[in-house]
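If you scroll down you'll find the structure; I have some questions about it.
All protein chains but one are shown at their positions in the complex.
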Amino acid sequence: MVDFVQNTLDGFFIGSSYALLAIGFTLIFGVMRRLNLSYGPSIMLGVFAGTMIYIQLEAGLVFVACATVLGAVLAGIYVERICFWAVGRGAVLASMVSSFAIWMQLEELVTIFFPERTYAFPPLGDFSLEFGPFFIRGAHLVMFLCAAVLTVLLHLLLYKTRFGLALRAVSENPLAAKFMGINTGLVVFSAFALASAIGGVAGFLIASADQQITPLFGLWATFKGLIAMTLGGMGSIPGAIAGGLLLGIIEAQSTWYLGAEYRDLVAYFVLFAFLVFRPGGLFGQRLATQNRLSMQRV
Amino acid sequence: MLEVNDIVTAYGKIEALKGVDLAVSQGQVTCLLGPNGAGKTTLMMTIAGILRPKRGSIRFNGQDIAGKPARMIVEQGIVLVPENRLVFRDMTVEENLMAGAFSRSDGKTVQSDLEAMYERFPHLQERSTQYAGTLSGGEQQMLAISRALMARPRLLLMDEPSLGLAPLIVEDIFRIIRELNDEGMTVFVVEQNARMALQVADHFYLIEQGKVVFDGTPGEMEEDEVIKRAYLGKKI
Partner (left out) sequence: MDDHLIQVLSNIGMITFIALSAYVLLLTGEISFGQQAFFAISAYASGIATAMWGWSFWLGLLWGAGVAGFAAFLLAWPTLRMRGLYFAIGTLAFAEMVRLIFEVFHYQIEIDGEMVGPNGSEGFRGIRYIFENNISEFQYMMIIYALLASVLVFLFAIERTRVGAIFRMLGEDELLAEMQGVNRTYYKVMATVIAGLIAGIGGALFAHMNTYVEPKIFNVMLGVHSLAYGLIGGLGTALGPLIGVSLDIGLLESTRMFTGYRMVVFGGLVAILLIFRPRGLLDEEAVHAIRSAWRRKTPSTRQQSEIDAPD
């Protein structure tokens, strides 16, 4: 029982970073109904920008965080312009494949400038807490707190500002949003930048919890974000949070009870089961049926 | 007020509008009638700036607005109540209305307009914090109309406002159109329901296969003939 609770705690904290990745994914998916495979790699580019100023200039945590977020946003904007804005409206498949091509491009760019396999990343919260039999890593606690604050800020942005109103309107019905005089192109662009910034924060938190970074981070982040988003329900922000936490907990439990080699297998199995029995995930059931037609021909 | 000259709009190689000419005069209710697939919605989308015409001009108070982006057309004062209403289902009634006022920058008057809307549609006030998706079809149509009014239009475009609604609610909607018009609003309505449309129209056009085939006032053509042609076109 103690193990189970401890695993749940671990999974929950790690899951909070998956939740951030999934929120970024779901924002992009929400406004565009397209899949951005380059999401993880553009975050990776940001994390490497952070590593660079850490190694070269020995910059402090705050500067590293800023460089990471800025790098992720710039890479995200590049992806948006090339793979989404420039590609025709009906061409969903072309956008997706194009984002894959840019992924390959970004990944190679990083390996050219950073030829070693792994690089150091500054640690965050090098302490730990104990409550009776339970144990929490400081880095995980900081990760969770940052994720929670960011989620609250995002909620305020979406529900209390003009931009948030426009973003939700475009997510729900781009045509109707246009009728209201909303500049949909600008909203999509801003949503992309916002999602990249959130991804940048997630990347920073994950890299500093691991205290290292490899070029494989791009692949990892894209698929963790994608799985968490799907578990929670595509296009739903509460879903992204729940999906991220669920994924973290599933991974922690299966690692403990079945062994590390079964961790991903169990996660994919749960994902597949969700897609078969409840394609809308935890929170997106209505969205899934409502968008059935638009999802049909990708 | 609005002059449409020789507008051609195409989807790929298929021309849905093949040179449409019509005019909407200030202070009047103008109706556009015609069978399905005649190009009514295409015309509305072209005026609203969603579709770009291949040829022709659209003049609003003397200014050419053809092909301008939708948000500039809204800022000029032309606002569309779209076919099937298209309310934001996952947003509350009040958020829908606020979204309608998105093109305006005068914060204070928006608040008073919101109250005015609630006065006109008390139903909406009762449901102001409900999600729009939970409203009935008629309520959604009222919401779509008041959402458009929140932009303070000078010309209100309505695409099939009676579509899929019960007869009593249709009566309601046309009563509102008449009220708005009495208050000075210029309205341009596309309709299938020719009988209702003819009751409010000052002027009407018949469109068939992408071309205007008749232009006149309600008395100028036998009502049954109008209805027949609005549903079926002239071939039958």
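Each chain gets a letter, A and B, in the order it is written, and its residues are counted from 1.
Criterion: a contact is a pair of C-beta atoms (placed from the backbone, for glycine too) under 8 Å apart; a residue touches a chain by one contact, two chains touch by 3 or more.
Since we're looking at a predicted model, the values are computed, not measured.
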Among the chains presented, those that the missing one touches: A
Of A:102, A:170, A:197 or A:246, the residue in touch with the unshown chain: A:102
From A:4, A:135, A:159 or A:268, residue that would touch the chain that is not displayed: A:268
Candidates A:83, A:150, A:201 or A:282 - the one touching the absent chain: A:83
Where the missing chain touches chain A, by residue: 35, 37, 82-83, 86-88, 90-91, 93-98, 100-109, 112, 219, 223, 226-227, 230, 234, 261-262, 264-265, 268-269, 271-272, 275-276, 279, 288, 292-293, 295-298
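Note that only the chains that are shown with their structure count from here on.
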Approximate Å spacing (C-alpha centroids) for the pair chain A, chain B: 41
Chain A - residues contacting chain B, complex: 162, 165-166, 168-169, 172-173, 175-183, 290
Chain B to chain A touching residues, read off their complex: 48-50, 69-71, 73-75, 79-80, 82, 86-91, 95, 98-100, 102-103, 147-148, 151
